[in-house]
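Removed: one protein chain of the complex. Kept in place: all other protein chains.
Then we have chain A:
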Amino acid sequence: MTNLPFREPSLPRLRPLRAALAAVAVACTVAACSPVSEGGGGTGSGGNQSAGQDSFGTPADPATVRDGGNLVIALSAEPDALDPTLSRSLYSRYVFQAMCQKLYDVDEKAQVVPQLATALPTTSSDGKSVTIPLRENVRFADGTQFDSAAVKATIERHLSNARSARKSELGPVAGVDTPDARTVVIRLQQPFAPLVGALADRAGMIMSPKALKTLGDDFASAPVCVGPFKFAKRVPQNSIEVVRDPNFYDASKVHLDGITWRILSDASIRAANLRSGDAQVADSVSTQDVGALQQDSALTVLQSQSLGYQGLTFNIGNVDGVGAAPKTIDRPIAQNAKIRQAFEHAIDRKALVQAVFNGIHAEACSPISPASPFSSPEAQNCPTHDPAKAKQLLTEAGVKTPYPVTILASNTPDTLRLVQALQAMVKEGGFDLKINPVEYSSLLDEQDRGNFELLQLGWSGRIDPDANITNFVGTRASQNVAGYSNPQLDDLLTQARQTSDIEERKKLYGQAVTLLQQDDALIYLYRQRNLTAFSNKIQGLQVFPDGVIRAAFAGFTK
């Protein structure tokens, strides 16, 4: 993959950054060019698509959109604190998208594009210094000037706040320099490819230093950033409202007077609100409802493959809790990789996705999307569905069949249907799967403590592949709930994180996937699609591969 999917062809030759940017490019791939399902794939720019095809929506046409109106978006879960430093919920990103612009953004092909920066960053030859040029004449919603000092204040807050959710994303950032008001230089302790991916997410959202000074830890009570809209009101557990910001540098592109996110956790209620016109947009449409909504000529359904995955995790060494040194667990399935491989051979992913999700989600066998520039035949190698082989492996492992396994899973209807289908499936391969459904918060607790044999959970995905792998399988990594440790894998992942060469990263990730499939501590099952439905009275609504609903430049049709 020699052609990097970035808009600026004449980048200075600054190697780590290229790697970082290339990392970001994965997403392109994931969504824009990904023929994941048979005969499907490709992109669509709008309109209703059949299952398996991506459609991201199109920008609003100024000639056919009227100014004014309040857009209501039915949201499936409540965002947490509206503070870019503290926010941990994916849903907060939907709200931030309208009121907190970032240094960089991703477009529908998941290419990194400048937002508050004027160009892609340049990196020094040793890879330890990243320079970012900033926009001029930009003001925060409180009227104060946006400049390099604001960027410095924001990044330093990300790094120093005790509850910061951004610190780990910023990796080895050592400090920030501001040679002038329009230039920011980020110093790194070592080259760090995933940095730009982070700056195209919440770590790159710049907060008003004045508001930070006044509000401190209460910034979320009245957040102030640069954005098309500014914060107006929040009714806890119910709604969040933003109104048009006259200070925004590109205010002429904004059509709506305001946006309201209304939290409606039930998918059928969201669909009903969409149909009744009480909401114009609904996120996380259920795969069960997609067909009916696509039939409705007044509605459009956007869909794109997510960057994450859903999988099964075996507990093979988590005794003292996540992050602690792995210990031996006295269970054959924890000690013998053959039994876990047998389990994987017993799974028919295609049938599973078809039966449970109407074929809308895509099969997945590794954390790397098939269309990624980092993908390789090794990374896409998929253990076949072979119940006979599963039984043979169980015999080789010397265990009695049916081999009993208990799976811990969330008690949501979708997950239950998934694990019930799995239960029927693996029986043929010689497994007796028992289901232990628990409520989500309890599930998180049990998984971190290591109180499980097998569990079903997923990851929403990030634009850099490192963020989708290392934290989950690296030795003692913060989310390695399997208690898995393979020093050879750790080496590969560290090299991939630091190298600038895409071919090299590709090769390293291919080797990593081979190791992952040999050890089978984590079995990847499928990749979700982001499903968003909206009324045809709205134009310009877009959902890119990062899954964020982009409504800031949408408008009502004239």
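Criterion: a residue touches a chain if its C-beta (ideal position, glycine included) is under 8 Å from a C-beta of that chain, and two chains touch if they have at least 3 such contacts; residues count from 1.
Here is the rule we go by: contacts and distances are computed from a predicted model.
Visitor: Between "Peptide/nickel transport system permease protein", "Fe-S cluster assembly protein SufD", "RNA polymerase sigma factor, sigma-70 family" or "Rhodanese domain-containing protein", choose the name on the UniProt record of the chain that's been left out.
Guide: "Peptide/nickel transport system permease protein"
Visitor: For the chain that's not shown, point to the residue among A:Arg187, A:Lys210 or A:Arg275 touching it.
Guide: Of the listed residues, the one touching the omitted chain is A:Arg275.
Visitor: Which of A:Pro62, A:Gly323 or A:Pro402 sits in contact with the chain that's absent?
Guide: In the full complex, the listed residue that touches the missing chain is A:Gly323.
Visitor: Just to verify: which one of A:Ser442, A:Gln488 or A:Asn536 makes contact with the chain not shown?
Guide: Per the contact definition at the top, the residue touching the missing chain is A:Ser442.
Visitor: Using the document's contact rule, name the residues of chain A that touch the chain not shown here.
Guide: Touching the chain left out of view, chain A contributes residues 72, 74, 78, 80-81, 83, 86, 88-90, 162-165, 167-169, 217-218, 220-221, 234-239, 262-266, 268-269, 272-273, 275-279, 322-323, 438-442, 444-446, 448, 459-460, 478-479.
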